[in-house]
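A single protein chain has been removed from this complex, and every other one stays in its place.
Read from first to last, the chains carry the letters A, B and C; within each, the first residue is number 1.
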Amino acid sequence: MKWVVRLDGGDREVEVEPVSGGFAVTLDGHTQMVDLVRLDGTLASVLVRPGGASYEIAYQHETRTGWRLTVGEREIQLDVLAPIEAIAARTGGGGAGAARIEAPIPGRVVAVKVAPGDEVRPGQPVVVLEAMKMENELVAERSGTVQEVFAAAGDVVDAGFVLVVIA
Amino acid sequence: MKWVVRLDGGDREVEVEPVSGGFAVTLDGHTQMVDLVRLDGTLASVLVRPGGASYEIAYQHETRTGWRLTVGEREIQLDVLAPIEAIAARTGGGGAGAARIEAPIPGRVVAVKVAPGDEVRPGQPVVVLEAMKMENELVAERSGTVQEVFAAAGDVVDAGFVLVVIA
Amino acid sequence: MKLLIANRGEIAVRIIRACQEMGIRTVAVYSEADRVSPHVLMADEAHAIGPAPAAESYLDMDRLLDVARTSGAQLIHPGYGFLAENPDFAAKVEATGLTWVGPPAEVIRLMGSKTASRRLAGEAGAPLIPGLMEPIAEPGQLEAFVEEHGLPVLLKAVAGGGGKGMRRVDRKEDLAAALERARSEGAAYFGDDRVYAERLVDRPRHIEVQVAADRFGAAVAVGERECSIQRRHQKVVEECPSPVVTPEIRQRLFDAALAVVRASGYQSVGTVEFLMDRDGQFYFLEMNTRLQVEHPVTEAVYGVDLVREQIRIALGEPLSLKQEELCPRGHAIECRVYAEDPFRGFAPSPGRIVFLRRPSGPGVRVDSGVLNGTTVPLEYDPMLAKLIVWGPDRPVAVSRLRRALSEYCISGIATTLPLFRFLVRRPEFASADFHTWYLDELLPTLDAGGGPPVQAEDAPDDVAVMTAACLATLESGWLEESRGVRPESWWREGLRQLHGRFPR
Partner (left out) sequence: MKLLIANRGEIAVRIIRACQEMGIRTVAVYSEADRVSPHVLMADEAHAIGPAPAAESYLDMDRLLDVARTSGAQLIHPGYGFLAENPDFAAKVEATGLTWVGPPAEVIRLMGSKTASRRLAGEAGAPLIPGLMEPIAEPGQLEAFVEEHGLPVLLKAVAGGGGKGMRRVDRKEDLAAALERARSEGAAYFGDDRVYAERLVDRPRHIEVQVAADRFGAAVAVGERECSIQRRHQKVVEECPSPVVTPEIRQRLFDAALAVVRASGYQSVGTVEFLMDRDGQFYFLEMNTRLQVEHPVTEAVYGVDLVREQIRIALGEPLSLKQEELCPRGHAIECRVYAEDPFRGFAPSPGRIVFLRRPSGPGVRVDSGVLNGTTVPLEYDPMLAKLIVWGPDRPVAVSRLRRALSEYCISGIATTLPLFRFLVRRPEFASADFHTWYLDELLPTLDAGGGPPVQAEDAPDDVAVMTAACLATLESGWLEESRGVRPESWWREGLRQLHGRFPR
């Protein structure tokens, strides 16, 4: 199975094939054996062969494509995309397709500044989200028409919750 | 909802009614408020009102009617039965109904000494179960005919697993 | 005997543990946000005291006294924060005939005033930072002070504390406006618009002395702590002993601290705080009339139990600690684990903890106020837990801290753990070359990008990339599908369609 893993803005192509004792994973033309065992829904033991390097990895599937891994002392956020998605995401930025405003951290919606049908410009505030004592303004990243609004003032939302869809 | 809770061989009748903030629980004619919150599948916080006594209770639903609770420093094993079951279990002991030989601890089945249709006498060895380096002989508690055998030599079974049913 | 804890989180847990070891029964109180908090689960009894906002629960004095009365508690322990330094609450508790686990109300009141406590400390012989001894009545006083002592100066709210209510002024022309703002901030935060001025000490170290005194006049200094690693005047890392305090300085610190204790009639455990300049001169800062967050580093090095001692003193027993028997051993460091993202300006990060693993093993102690699977409430101080390590000397303690940090894992929310992992590898940390401005100066210089710089010994990106791809493969249902099982969720179905366009 082929994936494009996006990390710090860079894309890496990865191919994963199940084999006895784990996965054969090809990255940058180099294939290694990844022996991955999940202990529960949040923790995995990973051994990479040859070499046997051992990693205890806590993971969260945060959004549809977004994963957060704790590898050793590092906390790493990355997106795992099907190849077609990676291409769409890269070329679609300017106009086509829908853009979603997601809650970057959990919080309480203080205000929704748009309604379906509104035109928005890049940088225009769309939602105000409060977490503890700080207010965060979420802005539109591109111009378009507000298609759907999934939150209202007073709602408490998790990270990754889609607040507004702009078409 | 009415239950009979069996603990150390004694039966206690308990009535549980959901009320706002928990359950009204009547035991020995005395009703108390039990505010029970489950944290996950194994741990509950219980506050008993009035008084507010707080208990952190780890629990396991071990067999169909069997529960094991850790209350403070005590580990308590009890059966929670529907009233009809309690009566059946109490009157049925001598002859009628089926008797089940269950694995008292997890282990590996070394030998099954009976087959369906065999007649057994009380005290007759039915299954040999090994846990670590010890072999435990499980014996029939009453006479009857072996109805079903659910285990074979070599099986690894959990506590409470029904090995043999005697009718 | 029964003790009510008017607090929550890790300090409530700490107090419950001390009580359990002393055979004292405990009464917890909880707001609606805290029904399944650890202190509720661990106490002998627990009572609801109101909605989540602290003003309607943990700060509701009458409600707390009510619970104390109906539960039959004889003592009230305030922990730190909330009502711990509120003299009115202490007075109410005592008026009700209950025992207040802390110093007398009038001592809390006296030391709660920055100017009154400065005056008292100065009279007792503790060195003071040059500054005004009285609140500023009119701007001319401030100008005269600046004329004499120069700039920069620090304007401080008389009622301030815990790093709040301070304003630095560098230019003469800003003085008047700064005074105005400092006054209105003081009024807003503390209900007291009085402000005074001190000379600003350049890049100082924060050194504090742990004290304990009983009602019979006995008092001891239980070593010093260094708490110079702060962010915006809030302590983040603390250690005992201070790496720069010599035996000679230590003796003078102890003398100054005990002079303040005696002059104020202090009874209970408490902390006398000092600033130390680059030349090793130290100055009285303030006294905290309560248990400190960082008390465990002192416990680790001196082998004492400060909470037990505090309760014993409150019960009228004489001090069990004797100055000549207090003998430090080794070195201890504490890190405060907050639900904040240190590389995004310490943005708060409430949410649900989905995975929690605490470090353990030799020389490691964790005082935690959160459970796996529970939600960190939005309403309170975001400190989740404290990690304390001890080692026979500072280098071993530092390497142990590094090891313990690598074992500590909290997923689901951002925490300050990555900051500590970064700090513990800095050369300034190893050489203890820091001051109270260190962190605020360091963090903006990092090419942040939302995280600490990656170190050579860190796990490589490749491992994360490969692991994420394997996890996505497992969750995609593709493995089931290739065994003839159809994926069922919309997400899996979508993935299947997307992948269907590519050769496998």
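Criterion: a residue touches a chain if its C-beta (ideal position, glycine included) is under 8 Å from a C-beta of that chain, and two chains touch if they have at least 3 such contacts.
Just so it is clear, the model here is predicted, and its values are computed rather than measured.
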Name every displayed chain that the left-out chain is in contact with. A, B, C
So one chain is hidden, and I want to know which residue out of B:36, B:99, B:139 or B:165 touches that hidden chain in the complete assembly. B:36
Contact residue for the chain not shown (choose from A:53, A:87 or A:153): A:53
The one of C:257, C:364, C:417 or C:471 in touch with the missing chain is C:364
Pick from C:139, C:345, C:392 or C:460: which residue touches the chain that isn't shown? C:392
Logged for subunit B, residues touching the omitted partner chain are 1-3, 5, 7-8, 12, 14, 16, 18, 22-23, 25, 27, 32, 34, 36, 38, 41-44, 46, 48, 53, 55, 57-61, 64, 67-76, 78, 80, 82-85, 105-108, 131-134, 158-159
Contacts from subunit C to the absent chain lie at residues 13-14, 17-18, 20-23, 42, 296, 299, 303-305, 329-330, 358, 360-368, 392, 396, 399-400, 402-403, 406-407
Under the stated touch rule, tell me which residues of subunit A contact the chain that is not displayed. 37, 39-40, 45, 47, 51-54, 56
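In the analysis below, only the chains that are shown with their structure count from here on.
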Distance between subunit A and subunit C based on Cα centroids, please, to the nearest Å. 33
Find every residue in subunit A that makes contact with two or more other chains and list them. none
Residue numbers of subunit C (touch at least two other chains): none
